[in-house]
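The complex appears here minus one protein chain, its other protein chains still in place.
Chain lettering (A, B, C and D) follows the sequence in which the chains are written, and residue indices restart at 1 in each chain.
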Amino acid sequence: MMINDKNSQKIVDIIQNYARKHSLWILAYGTGCGAIEIPPTMTSRYDAERLGVRGAATPRQADVLLITGYLTTKTLKRVIRVYEQMQDPKYVIGFGSCTINGGMYWDSYNTIKALDRYLPVDVFINGCMPRPEAVLAGFAKLQELIQAGKADGARKYKENLEWYRANQKKVIPNWRMPEYNW
Amino acid sequence: MREKATTLYIGPQHPGITGNMMVRVKVEGDTIVKATTEVGYLHRSFEKLIEKRNWLQSFTLLCRFCVPEPDPVEESYARAVELLEGREVPERAKYIRVLVLELARIASYLLWYGGQSASLGLYTIGQWSVGDRNYILDLFEELTGGRVYHMYIWPGGVRRDLPKGFENKVLKTMDYLEKRLDDYDDLMFDNTIFRKRTQGVGIIDKEKAVEWGVVGPPLRGCGIRSDIRIDDPYEVYNKLDFVVPVEEGGDIWARALVRRQEIRQSIRIIRQVLDNIPAGKYYNKIPNPQKWALPKGDAYTRTEAVRGEVGMYVVSDGGTHPRRAHFRGAAYVHAITLLENLLVGENISDIAAIMNSLGTCPPEIER
Amino acid sequence: MEEIKSTIIQRIKTHFSDATEKEYPYNRVDFSVKKETIPAILFYLKDEMGFKHLSHISCIDWLEENEFEVVFIVWSPTDKIKVFVHTRVDRENPVMDNVDMIWRQANTYEREMREMFGIQFTGLEAPEEFLLEDWEGPPPMRRDFDTEAYATNTYWERPGREDAKDIRETIEKRSGEILPDFAKKYTR
Amino acid sequence: MSFDLKGTLKPLTALKQFGKKPHTLVDVPSIPLEASDHYRGFHYNDLDECIGCGNCSTICQNQAIDMVPVDGIEGKKGDSGLRPRVDHGRCCWCGLCVEVCPTGSLSLTKDYLYVSDDPDTFLWTPGVDNPEGKERISFFSTEETSLNDFGRIPMPELEGMDRVKSFAEVVLGYNEVQARAEASRCISCGLCTEACPEHMHIPEYINAIARGNDADAVRIIYDNNPLPEMCGKVCTRRCEDVCAIAHRGDPIAIRWLKRYTTETVKNADMIKEVVNPDIQEPNGYKVGIIGAGPSGLTVAYYLALKGFDCTIYEAHAKAGGMTMYGIPKYRFPEESLDKQIEYIQKIGVKIHFNTKVGKDISFKEIYSKYDAVFIGVGFPKPWTLGIEGEDLKGSIQAVNFLYEINNGKTVDIGDKVIVIGGGNVAIDAARVSARLGADVTILYRRRVQDMPADWEEIEGAEDEGIHIIPQAIPVKFYPDKKGHVKAVEYLKADMVADEKGGRPKPVPVEGSNTIIEATAVLGAIGQQGDYSFLEEEFSEKVKIERGRFVVNEKQQSTLDKLFAGGDAANRSADVISAIADGYMAVKGIEDLLVKGN
Partner (left out) sequence: MQEILQYTWGALVSFVVAFTVGITYMGLNRKITARVQNRIGPPWYQNFFDVLKLGSKETSIHHGVMQHMGPAFIMVTAVMSLLIIPILNDNRFFPNLNFHGDLVFLLYIMVFGPLGMALGAGQTGNPNSAIGVTRGLSQMVGFEIPWVMALVALMIQYKTTSIVDLMNLQAETGRWLMFTSPFAFLAAVLAMLGMFRYAPFDIVGAPQELASGPMSENGGKYLFVMMSAGSVFAFAKLTLYVDLFMGGANNLIILVVKTFILYLIPMLYGIVSPRYRTEQAIRYFWGWPSLFGLLAILQAVFL
């Protein structure tokens, strides 16, 4: 078909990215305390739906995984499972200090410190909590990256699966999970 | 004929769950025969971390105990520390604390409005009430500098005085809210479907309620007038005039009605506080936090939060760091032993509604 | 209130010879008992004296004394009084009686104490794991468990903070101050 | 089959909201919402005001703040040269760092928006990365809200008019509660240690006091200061000048805390018991020390601990040097000095009293007898004014005056005393005179705030009814018939700013001559060294400049075996510098003898 043509591919990419950019379905998974600023973001005052952001009930339908703050190892295990269930292209947004360098739980025995070690993160949002404005700015940044074709965390994950897996297994003591089935 | 039982996992990733926890239910048809709560997804071990923080540094952790309504935790800890040390709190600070607590109560109830109605599929209320909650958070932002995490109530008083013109802003917001509450009523409490979904669902036995550890609005929904603000008064609640609403029935509907009235009582309390707030000091300064040691002893303080009794057991070994700060939230009882009991015999459609009506808050359980 | 408090003390002391009390100026009465007495005294408080509401169960690790202290806090909705019941459990062999037949919700507290402190409750029926999953270390709330060391060893930390300097070190380097070893344990 | 008409229709009224204005903030996120006036957003640090004390870093429970060097900021005394850098992967914007910032340089701004795909870009140095933040400050600490304790616990003292009745010690000392409270004010930054010539472990011993661990405090202090009680009473405490708390409040009373600590050990035996020094086996080296002043005692004490055989030659009957004979007893009672000397002697230091080098024993003999020699003879000779009438009767050198008084003798000064000078000696002489019942006036060339004496001393003097006439330059003493001083004439002076940027100079005003009566005049404009005991063969080899021995950083003079310290070698002219010299000389002597370099 004509998609084999390089230029056509480019055009298709632009159209696809444009659609993807304007339709970000976030998975309804409040992994941490950051989840408290998600309702305000999604409701009337800030109304993220303007940007095409909308909740999705299951990982299969979702495009964006919001890691709202710290992750305990127990949740991390579920998050990895959830992330692997999501369909490409998929994006991860790291929310607040905890995902960057441990935040205020830096010395807790049950929380990870740097999220990008275990999952590919496309956008980090600063704050503890990030305000809804910051969350929206995070979405805007993600949209920018998608349009530019730079939000390729999912590809990175596939390519470096071994490395990610090794890191994940290091903090999750008992790895009883099915292999990645994309 | 016994149907084959299926196991359903409600959570941790599930739109119907409040926060990050899991309820494993065994269902026969649509009826739940066994429910098990599984928690630990949010366990950060605050209490371990607090042992490494000094008395003041602990405060930053405390507000994360329960995110929707952090202030009662701060308040009970501050009060426990004051009890241990014998530190006086200025009268003005006590009034400001009540103001903050009641504002937090309203904010939390507004979130509950959204949660309870969304759990039944009525999203419009949530869009309104969570949106309106921002006006309260704006007040908090102005007062404390933070939208969600206030870290405002400190031992010895509050951190900053009321900003100029703050009283008027509060009153204006309260006027606005009162008008909005009527809109909520039209859509939610007058709604026949809402009523059908909530009446007779999730009934708590009045006889057993106290023994089971039911507290707060769920207990008052059983027809028992119990409120720590009255029973074990703290700050200046004994100087304020308000009513503790009680409803009979013990079902979701009764609990919703209790909350509906309480939010109005809170507005009433706030108006009284603003009328009666004395001038003067707002803060009895604590010593240099790095070297601030408390005398040996223990203290237990309780605060009435929207979910019910919030308790803080603080033990000092005479050092600069707490020996132990053990937090007790209402959800610790509500979401585990009570929920497991309540869910048996209910329809799976009602899990989310029942959880919301109990005010389940997983971070409070796991800490 | 003083009257009620003294009645409570009177009644408890006549029934439980090993109870020692401590009074507070506000609505609080403390009793310390042997751990064997715990179920009996709690039953008595709940059924005979109206302390229907179990407010809290807490545990403190007194590492120096090699003991755990378990505290039960009960509340009487009629008398508006809190009663604390303290007991001590040996840290080497922490075994206690289960009390979840008195209050069902005690089950949750006991599960947590079992997991976090390693206290065994005889006859406690509940899954082993409560908050933790696949935890292999010592019970984490024990004071001899160092959470910071564990976190540093287990979880990767973002680099870029190696040049972090304690200001004291900089000043010492510049001033030539040499801190004696014994003073280092008194660092700020 | 009932039908709830109201319940079906009432909810439909919600649809009226369709026509209302939406609550949505349309501009967000392209134009972020302005945060409130007290918002706790990103940090801003005023780099010039910041002193790099690191208190923000200490209070941060998240370890989010590092202290890092910043381009263009050099460290100096009272400024570590480091500035906070915030890890936004840790920070929770609680604002504790702002509340404890002693200078108030750190604040939080209204900015809160930062989004990036690179997690390594979340390290921010406030003030460097956001210089524009100054206009956006929203959360800051005032003296009212700050968590630092700015008020010093007042030191109990005798009442001004009670003091002059006797030579009782004016300062009463902290009791335990006061000391703990005062020690608790310390933020343990350690900036003081650099300012202290001896680099004492100030934060550590203050912390020990705050924790109620006085014995440890004594031990920490004795680690590098063998005369803490002396320092605790008369130290010039440069540490307090740079105290971080002093930027917005009273500095920590470091000197009084040291004094409190040393007072907890009542006598020499107790000191030995508490300090429990680790005395090493004798190593066979012998060291001779000239002068039992602070520097000499320090050298002797630490060398003795290291196993050296130390002998001190002291010209007077008691040890202590200027601290014994120059400082009046109401400031530094003899007992507390004796206690310390006794302890040093217990360690094994031998002191030959009343042995003046050059008279009773020659320097040459000492030099040949010992493996190393330390000179700590101080400045015994006063400077003279060089004006007419100075050699009159009743015109006394303040140093000599104090010596006599401290020796228990009496000096006839009459009832109207004029003291010339503005240093500690002048104030001491004035206050001693007041205690002898005289009406005292101090003449000083410059302004009161220029006086080199401690402000506490000046205040104390004023409390005791001593007049200070600043900007007064004496020009002539008038005699009475018996050749005794009768009056002093002085000129008023104007302060003229120094063009080179130095401190302003007093310039006499012509014709402003004033004459005041006096029964005695005490000159206290400084002292100088007296090295007449050095034989020619040594004085040729040893380099002495401006009356002081030239020494290297280990106090070694131009002669290998000869070390010098105290006033005879440094310009600071205070006890703590002398002790510091002694401490360094110990290292020098040890290096020379044991390590061989």
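Here, a residue touches a chain if its C-beta (ideal position, glycine included) is under 8 Å from a C-beta of that chain, and two chains touch if they have at least 3 such contacts.
Values in this document were obtained by computation on a predicted structure and should not be read as measured data.
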Original post:
Omitted chain: which shown chains does it touch?
Top reply: A, B, D
Subject >> Which residue of A:50, A:150 or A:169 touches the chain not shown here >> reply: A:50
Original post:
Among B:76, B:124, B:144 or B:265, which residue is in touch with the absent chain?
Top reply: B:124
**OP:** Can you list, in ascending order, the chain D residues touching the missing chain?
**Re:** 1, 3, 11-12, 14-15, 17-18, 20, 22-24, 26
Subject >> Residues in chain B touching the chain absent from view >> reply: 6-8, 14-16, 30, 117-124, 127-128, 131, 187, 191, 193-194, 196-197, 347-352
Original post:
Tell me, which residues in chain A touch the chain that this view leaves out?
Top reply: 15-16, 18-20, 22-23, 25, 28, 43-45, 47, 49-50, 52, 54-63, 86-89, 181-182
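FYI, only the chains that are shown with their structure count from here on.
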Subject >> Of A-D and A-C, pair with higher C-beta contact tally >> reply: A-D
Original post:
Cα centroid separation between chain A and chain D, in whole Å?
Top reply: 57
**OP:** Give, as an integer number of Å, the spacing between the C-alpha centres of chain D and chain C.
**Re:** 47
Original post:
How many angstrom between the C-alpha centroids of chain D and chain B?
Top reply: 53
Original post:
Residues of chain B that touch two or more other chains: which are they?
Top reply: 40, 43, 45, 48-49, 52, 60-61, 128, 131, 149, 290
**OP:** For chain C, write out the residues touching at least two other chains, lowest number first.
**Re:** 132-133, 140, 145, 147-148, 158, 188
**OP:** Would you pull the chain B residues touching chain A in the complex into a rising list?
**Re:** 12-15, 19-20, 40-45, 48-49, 52, 60-61, 64, 67-68, 111, 114, 126-128, 130-131, 133-134, 137, 147-149, 363
Original post:
In their complex, what parts of chain A are in touch with chain C?
Top reply: 73-74, 77, 100-102, 106-114, 117, 167, 170-174
**OP:** Would you pull the chain D residues touching chain A in the complex into a rising list?
**Re:** 22-25, 28-30, 32-33, 35, 61-64, 87-93, 112-119, 122
